[in-house]
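Heads up, one of the protein chains got dropped from this complex, but the rest are sitting where they should.
Up next is chain A:
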Amino acid sequence: MSGLITRRTMLAGGTASLLAAPWVARAQAKTLHIGMQSILSGPIALLGTSSRNALMMEQDRINAAGGFLGRPIEFVFRDSKGQPQEAARLTRELVNTTGCELLIDAEASSGSFAVQEVVRDLGVACIHSNSETSSLTADPKIRVPTAFRVARQGVHDAVAGSIYLSEYANTKKLNKWATCSPDYAYGRDTTAQYLQFFKQFKPDIEITTEAWPKLGQPDFTEVITKLIQAKPQALFTLLYAGDLSAFVNQGNIYALFGQMAVATPNVDYPVLAAIKNLPPGIQSATRYLETFPNTPANKEWGEAYFKRWNERPTNWSWQNTVAMQFYESAIKKANSLDGKAIAAALTGMKINTPFGVDGTITMRDDHTTINYAIGWGQTTPKEPFIIDVKAADWGKIIELETDWKKQQKYI
């Protein structure tokens, strides 16, 4: 008897499953998968995970508001470990195998250039949310019709930083400078841009030495001792995340920061927290700062992030948030997920966001964002960590960026 019931139950269950299957399949297909690959392990991982955290907050916000075109969104996260070939492979896999219809490329520049070529081939919409190397979108030969950048750009930071640092160097009479930047596209290109503009504003500076440690290099001892030997008055560095933390910790035991002034655009909240004995008075850009722009919306977002993740956001966090805000507006406008339609909607789009200087950020025709908050100040070991922040002049940034693009023959 019990065997009969079991068979009947099973038959009934099987029939119900068959009848329900198309409905279940439709429900599953309805979810819009968005692929994201980033550096989720290693010395730079805090930036990758802070990107993922911001995107998960955006996923919840967007789904609560009805998703994209009525479909709930779901991120598919992948770890490229910072390897460009892995980033390219994952991008292809996310679209072709996992069925992602949109992409967030949250790689550093080393990976984004590889991803860019895959996107050119796939034709899917992609937003590079972390690559700062200017040529990714500035060079028409590298630019891709369906790929956009929602991130700081090296040349923008270089103009803003150079204006600030030249005033600082004049005030403090600092003429001899050294540089120490990671040895890959971002470090090389952006250092060159900084020096170009720096020399434009302060022609009497002398670069006494340049150091190019590898990305993720564990030991900076020989770099630090080389800097000490060169006896610069000031050091400019583009090291970031774990590399910056290790460099400062190792530099501290050589009393490096007592021997020279230091300037860096790359100080993020978690890095500040990880650096033991942060030297005060480092000249620093505001990667992300709750107090800059000093608006309730910015503060509210920073506090919400901290409440959810028990750590403060990074520069990569706000950039990924804005990337999703752009997708949200563009998809609504295009009423489509097609790469070309989204691209047409994104071009020239202006959105309201807490991270713009006037509460807005614009996606320019050359597929990159402008008007995001850029400021420079100096570090302090306690909150708010960066004080005396001076806002950059976007008019000057765009004027000099245009000159630079002409020099590079991009326009």
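The rule we apply is simple: contacts are C-beta pairs under 8 Å (C-beta built on N, C-alpha and C of every residue); 3 or more make two chains touch, one makes a residue touch a chain; residues count from 1.
Following the convention adopted for this analysis, contacts and distances are computed from a predicted model.
Entry comment: the absent subunit's protein name, as recorded by UniProt, is "Branched-chain amino acid ABC transporter permease", drawn from "Sporulation protein YqfD", "YeeE/YedE family protein", "Branched-chain amino acid ABC transporter permease" or "Rod shape-determining protein MreD". In the complete complex, the hidden chain is touched by one of A:I142, A:I228 or A:I398, namely A:I228. Screening A:I275, A:L289, A:A334 or A:V389 for touch with the missing chain picks out A:I275. Among A:I253, A:A304, A:I387 or A:I411, the one in contact with the hidden chain is A:I253. Contact residues of chain A toward the unshown chain are 40-46, 48-49, 79, 81, 209-212, 214, 216-219, 221-226, 228-229, 241-243, 245-246, 249-250, 252-255, 270, 274-277.
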